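Complex shown without one protein chain; remaining protein chains in place.
Order as written gives the chain letters A and B; numbering starts at 1 within each chain.
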Amino acid sequence: MIEQPLPPGGPGARMTGVSGARSRVWRYVGVGLPLLGLLVPVLLVAVRRPAVSQPIEFNHLKHTKDLQLDCQFCHEYVTSGAHSGLPAADKCGICHQVPQGESAEAARVTELLTRGDPLQFNKLFRLADHVFYTHSRHVGIAKLECERCHGGIATTERPPKRPLVTITMDYCISCHRETGQSVDCVTCHR
Amino acid sequence: MTRWGMVIDLDRCTGCAACEVACKSENNIATVPSRQADMGRAISWMKVMTEVEGEFPNNTLQFYPRPCMHCDNPPCITVCPVRATYINDEGLVGQIYPRCIGCRYCANACPYTVKYFNWYGPEWSESERRHLNPDVSVRPKGVIEKCTFCHHRLQKAREAARAEGRVLREEDYQPACAEVCPTGAIVFGDLDNPNHRVAELKEDPRAMRLLEDLGTQPKVYYLRSRQ
Partner (left out) sequence: MSVTRREFVWTAGAAAAALAFQRGQDIFWTPPQLPDAGWDPGIESRLTSTCLLCPARCGLQGRTVDGRLVRIAGNRLHPMSKGGVCARGVAGVQMLYHPERIATPLQRIGPRGSGQWEAVEPEAALTLLADRLAALRDAGRPEGLALLAGYCAGTMQDLWRQFLATYGSPNYIADDYPDGTEQIAALMHGIPRRPAYDLEQSDLILSFGAPLFESWWSPVQAFAGFARPGDESGERPRLIQVDTRFSKTAARAHTWVGVRPQTHAVLALGIAYVLIRDQLYDVDFVARHVNGFEDFRDASGRLHEGYLSRVVRHYRPEEVSASTGVPIETITSLARALAASRRSVVIAGSDVMLSPNGLLAGLAVHSLNVLMGRINRPGGIAFGDDPPLAPVGPSRHVRLPRIGTMPPFGPGDPALEFATAVGRGEGPAVEALLLYYANPLASSTHPERWRDALDRIPFVVSLSPFMDETTQHVDLVLPDLLPYERWQDAPAPASYPYPVWGVTQPLVEPPPGGIHTGNAMLAVAARLGGAVAAGLPYEDFTVLLKARARGLFEARRGMILGDEFERTHHRQMEERGWWLPEHEEFEPFWDDLVQRGGWTDLLRDYTDPDRLAQTPSGKVELLPAELLRALAVDGGGRQPYVDVAGLPLEGDDAFPLRLLPYRVSTLASGTLALEPWLAEQPDILQHVPWVPWVEVHPDTARSFGLDDGTLVWVSSARGRYQARCKHYRGTAPGHVNAPYGLRHPDGALASPLQLLDGSADPLTGLLSWSSTFVRLERA
């Protein structure tokens, strides 16, 4: 039989190699778990989704309140598509081809359009990839208000860096329960 | 109570395998490398099973198109440690990929071998990704997948019916295999709805189910060939 090297540690170490290794594993776990408990929140904050920035400091309030534009004017597929759609440069160009208002941003839009540069807004609200969600289902058929999931985005004056509402599965399920909708797993996950 | 089920008329099946490919196209099923396919790791939710018997020139053969049986008493769900596979109120046996931990207990428990394990992540080139169906996920490496009776179509059909203010009709919800079958061998509908063709066909004297004695109560019926 091969001589086992003595396990490190005190008196308890006078055991066979196997159970010695096991006690060592337990010790690592015993240290690791509380440590993990400390690290997780710290790291979660650190690795949170990066802030979303937009090419234009778009003023939602100006367009929705002052100009009384309907959400669907820019988000044209909100009742018919999976995604609501974001306006491209040509949509902005309907008005901004010529200078509008006095804000510096509005002037920048016109300048961008005159140069013919593309205008690509970035997605702010995101669902996990394994959730099958469509706007047509929730807005087109169920007639949900935009605020239910997007909060006060329509009244912001500059683009928020992070979503105004955190959508969790719990949030979805509670609404589905309230309204008597299916909470079958395959409804959203497939 | 709605119980979705299928009746496959073996007398009409010609083994053309259009159902297999339609299923792969509808459900984003990826191919596996050739060596892996040799080891039986190719995925085919719908598979035409064949067995040639006898010697030339007295051979006989039967085609059995085999989807998931969506058993009323599914042996796969009792072994799943994380409830990734379960049976819903309408009798559909679901497989929830984000929950699946890839233990493959269900694949071993299934007597019909309809459950497939993803030994590989799917490989689609940039251009191939364009033909993927946005209604169905692409499964990652390490999960089990299987036939869903195309339940994403049920949801869409319900929505369409609701938008048009009418009840769901039989033809609104058909899985891809039934839709494409050139001989009409695959019939799909609600087994408990007397207006659906499957309700009548399952009472046909030719009707039978696979491995019935196991007590799994499959919801896929076969009509024996007349020959």
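Just so it is clear, a contact is a pair of C-beta atoms (placed from the backbone, for glycine too) under 8 Å apart; a residue touches a chain by one contact, two chains touch by 3 or more.
Since this is a predicted model, take the numbers as computed values, not measurements.
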Hidden-chain contact residue, picked from the options A:Leu86, A:Cys146 or A:Leu164: A:Leu86
Touching residues (missing chain, whole complex) on chain A: 27-28, 30-32, 35-36, 39-40, 43-44, 47, 76-77, 80-86, 123, 128-130, 132, 134
Touching residues on chain B - with respect to the absent chain: 12-18, 20-22, 24-26, 28-29, 31-32, 34, 37-38, 42, 44, 48, 50, 52-59, 61, 63, 97-98, 124-134, 137-140, 143, 176, 179-185, 227
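Assume only the chains that are shown with their structure count from here on.
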Rounded Å distance between chain A and chain B, as computed from the means of their C-alpha atoms: 34
Chain B residues within the chain A interface of the complex: 86, 88-89, 92, 94, 96-99, 134-137, 148, 151-152, 155, 159, 162-163
Chain B contact footprint on chain A (complex, rising order): 82, 129-130, 132, 136-137, 140-141, 184-187, 189-190
